[in-house]
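For this view, one protein chain was removed and the others were kept in their places.
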Amino acid sequence: MKNILIATTALVATAGIAHAEVAVSGSAKAGLIYNSEGSTTVKLLSKANVAFDASGESDGGLQFGFNTNHIVTNNGSVDNDDTTVFMSGAFGKLSFGAVAEADEVAGLSDIGFDGLDVDDVAEALVGDELGDLVGTSLGHNVNYTYATGPISASISGRLNTDHADAGKSSYAAGVKYSFGQGYVGLGYGDHEVDTLGTAKVVSLFGGVNVDNIKVSAMYSDANLKSVGGAKFGAKAYGINAAYTMDALTLSMGASKANFDAGLGLVDQSAFGIGAAYNMGGGATVSAGIARVKSVGDENLSGTAAKAGASATETRADVGVSFSF
Amino acid sequence: MKNILIATTALVATAGIAHAEVAVSGSAKAGLIYNSEGSTTVKLLSKANVAFDASGESDGGLQFGFNTNHIVTNNGSVDNDDTTVFMSGAFGKLSFGAVAEADEVAGLSDIGFDGLDVDDVAEALVGDELGDLVGTSLGHNVNYTYATGPISASISGRLNTDHADAGKSSYAAGVKYSFGQGYVGLGYGDHEVDTLGTAKVVSLFGGVNVDNIKVSAMYSDANLKSVGGAKFGAKAYGINAAYTMDALTLSMGASKANFDAGLGLVDQSAFGIGAAYNMGGGATVSAGIARVKSVGDENLSGTAAKAGASATETRADVGVSFSF
Partner (left out) sequence: MKNILIATTALVATAGIAHAEVAVSGSAKAGLIYNSEGSTTVKLLSKANVAFDASGESDGGLQFGFNTNHIVTNNGSVDNDDTTVFMSGAFGKLSFGAVAEADEVAGLSDIGFDGLDVDDVAEALVGDELGDLVGTSLGHNVNYTYATGPISASISGRLNTDHADAGKSSYAAGVKYSFGQGYVGLGYGDHEVDTLGTAKVVSLFGGVNVDNIKVSAMYSDANLKSVGGAKFGAKAYGINAAYTMDALTLSMGASKANFDAGLGLVDQSAFGIGAAYNMGGGATVSAGIARVKSVGDENLSGTAAKAGASATETRADVGVSFSF
């Protein structure tokens, strides 16, 4: 839920007057995270996020704004959790900062309370997740999206900034067609990656949302070329299904990622199931459990335990999530 | 003073509708800090804190929210100054993050404008202050409190997180009985501490608030056991008294902490007096002066001057505090 700050002038008369404003909202969560391969198997997690959403409109009808999240995790430091500056109009929408990569047309939902990264295996080759795989940041910082009727098309790229590595290029494009109760999508990413040379990735997306059942699937195929010219292939795919009965939602996810032997990457797989109960008023209690085999364990941060994370591990979490 | 953001829907009709919201308030202070043993004896201090307090309620009556403080000290970085996520209902209140340690049933007020840490000597063995003494973080991150009539009982502990050290345990319990114009309390803490082995601490609290006089006192007794099995005792106790005449409040505090010789810790003592004048509208001017002998000087941050801090030092401060 968003709480809108009211401009002082708005107290006198708001009707028909476009004015700039900053809305303050928030979210929080608290729960437990389990990882069978962690140096510590059970950890407490608490987060409190304050979201600021600014919006305005120029005399000529250009809409503009920013979204920024100032989050505190486990009573740690005040961190930025995705900040975007944007402008939009008849020409489409142009965004800067923590933008979506255009080839990640429709990612899969994750399983669990804070997310067990079941979807990450299926998404291993698209968007900035390919960067996680090869140890290079590939996050894009500019995105242009144009939508007309059922079609939405995007291109995105990584430009140099004072905060982004120089000397690499990463671009992506994507198109999504939505119909009745579903969608199909096609994405393409083209990257320079330090350790692999180059990567060109084609991805396909589809989903349906009928009655209380929602199913999403994706498939991606990467052609990687080393600096020396050797070629390798990789594939990643996955599915997420959710069934909602009143306040209860049950979900399952399954993902695989296969790499040509020469790449030196261990094949990945993930399967998980989860449940979420909407308590109303912005409160949800949720839980999940999954078996995951992946290179690099995102549930462990910066610990030696990561080294053993290519073994299959059991992950689970349970907790409450609040929105304000 | 808290400023409540108004949800957009609330403009239409607020009566009887429970809704989630994020309240923004603030506080600030500016003044001078004196320490006779500091490498710099007088320092300027300015702080500006923005507090975000979120609250909501589920359909079933579960109340939930978070409190977070984003503070800037001396025009430095944006820091987190205590963040807590909580939920409460008929079952009591469950909090996560920067929670109170349950054995610190009723800490003493400090003396002075920004605080001369006169109370810290009396509190040296309870809550996370024991961690300051032994150089280990013992801050708890989960607290459960149940209150009924005049009685409030709490348990708290330190669970592993991505931000908290693994491999140590620290738990505490406390109970407080409030009557007419006073209270008594009992606390118990049980800790694993790196350098000392284990520590078990019993603490007693009492206070009265009659007419314009408010007196609080506490006593704590610790049984410490080294990794090798050697046993040591420690005691800490103190008192704080305040007398309010209209807008003026005069206060004094006295504290002692005694350690068995084998612990290698210097006995601590502190005595201070202070005055605060409430200017109305959220503004207060206050000052204090104290003689303090403690291991580690919390008024000096990360400087070599800390080494000499076990000598008795004179501390004083004066400044203005604002709340918004």
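Going by the order they are written in, the chains are A and B; count residues from 1 in each one.
The rule we apply is simple: a contact is a pair of C-beta atoms (placed from the backbone, for glycine too) under 8 Å apart; a residue touches a chain by one contact, two chains touch by 3 or more.
Small disclaimer: the values here were computed from a predicted structure and weren't measured.
Visitor: Considering the whole complex, which of A:62, A:248 or A:311 touches the chain not shown?
Guide: Here the residue in touch with the unshown chain is A:62.
Visitor: Going by the touch rule given at the top, which residues of chain A touch the chain that is not shown?
Guide: On the side of chain A, residues 5-8, 18-22, 24, 52, 54-60, 62, 64-68, 70, 78-80, 82-85, 87, 96-98, 141-142, 159-164, 166-167 touch the unshown chain.
Visitor: What chain B residues would touch the chain not displayed?
Guide: Interface with the chain not displayed, on the chain B side: 1-6, 24-26, 28-30, 39-40, 42-48, 50, 70, 72-78, 279-283, 301, 320, 322-324.
The definition used in the following text is that only the chains that are shown with their structure count from here on.
Visitor: Quick check: how many Å separate the C-alpha centres of chain A and chain B?
Guide: Here the centre of chain B sits 39 Å away from the centre of chain A.
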